[in-house]
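Note that one protein chain of the assembly has been removed; the remaining protein chains are unaltered in position.
Entry: chain A
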Amino acid sequence: MSVNQQAHTGPPYGQPQPGYQGYQQPAYGGQPLPGVPQSQYGAYNGPMPGYQQPVPPQGYFPSLGFPSKGSPVSLNSDTSSLAPNFIGSLRAPPTSGAPPPATGASLPSGHLAYSQFGHGDVQNGIPASAAPMQRPPASQPFLPGSAPTPVSQTSTFQQYGPPPASVQQLSNHMAGMTIGSTTASAPPPAGLGYGPPTSVPPVSGSFSATGSGLYTPYTASQGPPPTSVSQGLPLAQPPFLGQPISTQRLPTQVPGFAPPPSSTGIGPSSYPPATGAPRPPTMPGPPLSGQTVAGPPTSQPNHVSSPPPPSTMSGPHPGPPMSGLHGPPPPTHPPQPGYQMQQNGSFGQVRGPQPNYGGAYPGTPNYGSQPGPPPPPKRLDPDSIPSPIQVIEDDRSNRGSEPFVTGVRGQVPPLVTTNFLVKDQGNASPRYIRCTSYNIPCTSDMAKQSQVPLAAVIKPLATLPPEETLPYLVDHGESGPVRCNRCKAYMCPFMQFIEGGRRFQCCFCSCVTEVPPHYFQHLDHTGKRVDFYDRPELSLGSYEFLATVDYCKNNKFPSPPAFIFMIDVSYNAVKSGLVRLVCEELKSLLDYLPREGNMEESAIRVGFVTYNKVLHFYNVKSSLAQPQMMVVSDVADMFVPLLDGFLVNVNESRTVIASLLDQIPEMFADTRETETVFAPVIQAGLEALKAAECAGKLFIFHTSLPIAEAPGKLKNRDDKKLINTDKEKTLFQPQTTFYNNLAKDCVAQGCCVDLFLFPNQYLDVATLGVVTYQTGGSIYKYAYFQLETDQDRFLNDLRRDVQKEVGFDAVMRVRTSTGIRATDFFGAFYMSNTTDVEMAGLDCDKTITVEFKHDDKLSEDSGALLQCALLYTSCAGQRRLRIHNLSLNCCTQLADLYRNCETDTLINYLAKYAYRGVLGSPVKTVRDALINQCAQILACYRKNCASPSSAGQLILPECMKLLPVYLNCVLKSDVLQPGPEVTTDDRAYIRQLVTSMDVAETNVFFYPRLLPLTKADVDSDSLPAAIRNSEERLSKGDIYLLENGLNIFVWVGVNVQQGLIQNLFGVSSFSQISNALSTLPVLENPFSKKVRSIVDMLQVQRSRYMKLIIVKQEDKLEMLFKHFLVEDKSLSGGASYVDFLCHMHKEIRQLLS
């Protein structure tokens, strides 16, 4: 991207520059000096001092206004259309004059070229010229919107383009940064110039509501002001547009977004340049801009270059601007300042402002004070700080409507919370792979400097929505898939065919390989194979190969896998009714074993084992009249007592199995055996699979700590006193290495272990889970299992677990282009070497996070490629290779990196990293390391990408503005900061659970979704708008639902109308609501139906059935509930969002100084 951008931008810049210069000069000069039109600039420069010294209020207000605008812009950016429109309109007027022509010409062409990119480009757009392309399209819509201004669309586009870019930048910057700083700085001037803008802020409020509205004012304002002014305005507006989402949200929800405003403010500044003479200025900008001005200019250049991009970019666009900036950056050093400037402009949201923010909206005054003592002084207004809800809403509204087309390199996909369709055009869907950044630093120095982890979260067997097609199965015949001779990468769309198609050059290692004769195909004039579109492996990002016998264990095609159900029949299990329940359920469940494609019946065979201190195997051979039980009491040396008749086809042995399942509960009804074994159970399953020479899965239903004399016997070592000591890590480590060795054996055989735990007391999940964890299995835990309350949850989990798509005996390898290398892996698997991830079983919910490190330089031209190859055995016993390819951009400018980050993925990685860390280090160390890393990331941004501003301002990259809040959630999670009521088992359980979560799951797990049920529209299908996780947001008169992927809480305020209570719970008053309910009563009224449908909808979305807990306000359970209000201070000492943000800011400041 960056390269392209540069390329494109280069000339444009050149041209622009002059123009810009002109502009700039005036603009800049003007800005700083004159406040009005240039106010933006001035604002920027001024802001800093201005804020502090001068009276914040006005400035702030303006800033606020801007921010708000900025935010809207960003919003716009997100929704390309909006952004462009706004931008377009805004800029159109301003630019229309000058820019259109200059850029106009180039842009059009660009547009054309890009047009293709169009859709996907939005994101790409950011990266490079592609972005511009997008914008054009986006701009089109805009045009109409902005129609008035632009003469021609193109022109408008151009105009927009640039502006958008700038806008984007702005927006981005805005969004990214809490504009605070800029705003802060800008504000004053802006305030002056924007005086009206200030009014904007309110607009911003409205923004969320309608960007246009805001814009219009802007435009108006812009209109009046000269270009520069217009710039300022446009900028401001653009920012909004660009950042729309964030900004919008911000504005809408929270003035808090003021920060964005600040960014917006900045945006404006940048915009102006952009608009004014974005390009030209940029060039000079950087150097010149050294200071804020430079920033803007640079941004401008960016814009310029971006013009195209901007448009596309516009939304994200902060990014593009960045890139744009980078473009110029070539002069990295100078750029930096420039960048900062730009960033300031674009990103530059001032955190410092935070206080400001907090204050910003609320109290400009804060600002002033804040700058000084940013963190402590006054409480920030929670509304003024970046809101996850807003970000999510914005992304949803901006990107949910159009399919995400994967044809372009390095596009940042929509957030995981957004519903979107994916069209595979050569890169793997984000459902399969998500990266922390879609633009990778070219060098390891850069990577180190930024501290942004480079990681991909891979979910190789992810379930796709029905509208998307499953990966095609490709058969390359007897010789197997075509691969590179050297690195063994599989044929993929990035392979370059040369010499008329006789050879291909590997996109990973550049080695040239002969094309096998049967695979030969001629090339067309563009160098593409003629059969390009006929072959999934040449045109798609994800596909499957049929593996040949060479890819099979022992050079034998695998047999269909087996499921073995292993049921604890000790006293506890029998008494709780579990045994009966499982047996009953299995009777019907066995008809729903996973099948492949259109097969009539599942190829999976089943077997049954019960156990307490000894194991009971069952012979359920179809020829028997009655099942036969075989007791193995030699638990010290486990073996399978039978082969034939143990694993059977369900249909053939149906009656015998039914009879067995009927009799098991009876047989053990009077048992008095309380002790259980555990390791031998797994060994038994393992041996059975070994004997049957197949892979498979064990479903173990277990109740207690295995204290019976046997291998893997455990003792109760739970000791809460260890918490917060150096020995705390032992609680997460297995008691013995026995299970690790066992796991290794299991993996070797392809024996995956799923564990259902029903503990009444400590049972050492940390140890019991080792095998499950390392074999790619799942653990389900039902503490104090009670039939009435937990039955549904357990059965649903069981059903899902049994039915879900799963592959066995899997090996995954991630290949990368030269320059980076997969170095670390997180997830539920086993590794016997440093490159291959081995999983006995891999289901559609399991995710592997892979971290990359540089071992060489990357080039911006060729970008970086990932190829994830998963070799596995399907549920019908077919050996296959699933390939996912993803191409990423590379950058030489840090700003590009920051503009293309994905915070949710980042959090996913950081959480996994930290959760693994607790195994080896004291929890406190892990927490500190997390905080430190994030501080470094943000500080690096601040230092290298944001416009200079008061140290008191906190400036966050648009893409990472939620990083602090999310990180705080991670830090407060039970694993890293346990509350008194959290058991050791819970922590171990969560730790393991999180390790294989995908991004969507970690997102909601760490920042639960809180829905006001009483606001739900009973007539529509939609969910009510989520609100932030803070007690302050709860109203006594409402009912709320909170879900985090494991639990659903229904919180009932004390003042809820009786009618609602009656409708929902079927009781007449608040006091009569029973919190023992595990489901909502089925009542025939719209409200009840609606709520239940919401609950059902949520349940469907999650891979586990969530436990429903009714919480009455001021009830005992409320404590538990409050634990999930993650923006508040937690009982266990976790900081509130605001406090943490302050803390973070302090850290950053320390780093910067």
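The criterion applied here is as follows: a contact is a pair of C-beta atoms (placed from the backbone, for glycine too) under 8 Å apart; a residue touches a chain by one contact, two chains touch by 3 or more; residues count from 1.
Going forward, contacts and distances are computed from a predicted model.
A chain of this complex does not appear here, and its UniProt-recorded name among "Protein transport protein SEC23", "Low temperature viability protein", "Nicolin 1, tubulin polyglutamylase complex subunit" or "Cell cycle control protein" is "Protein transport protein SEC23". The hidden chain makes contact, of the residues A:632, A:714, A:1039 or A:1148, with A:632. Across the entire complex, the residue among A:470, A:549 or A:643 in touch with the chain not shown is A:643. Although one chain is not drawn, the whole complex shows that of A:614, A:707 or A:876 it is A:614 that touches it.
In the complete assembly, the contact with the undisplayed chain comes from A:667, out of A:464, A:552 or A:667.
If you put the missing chain back, the residues of chain A touching it would be 614, 616-618, 624, 626-634, 637, 639, 641-645, 660, 663, 666-667, 691.
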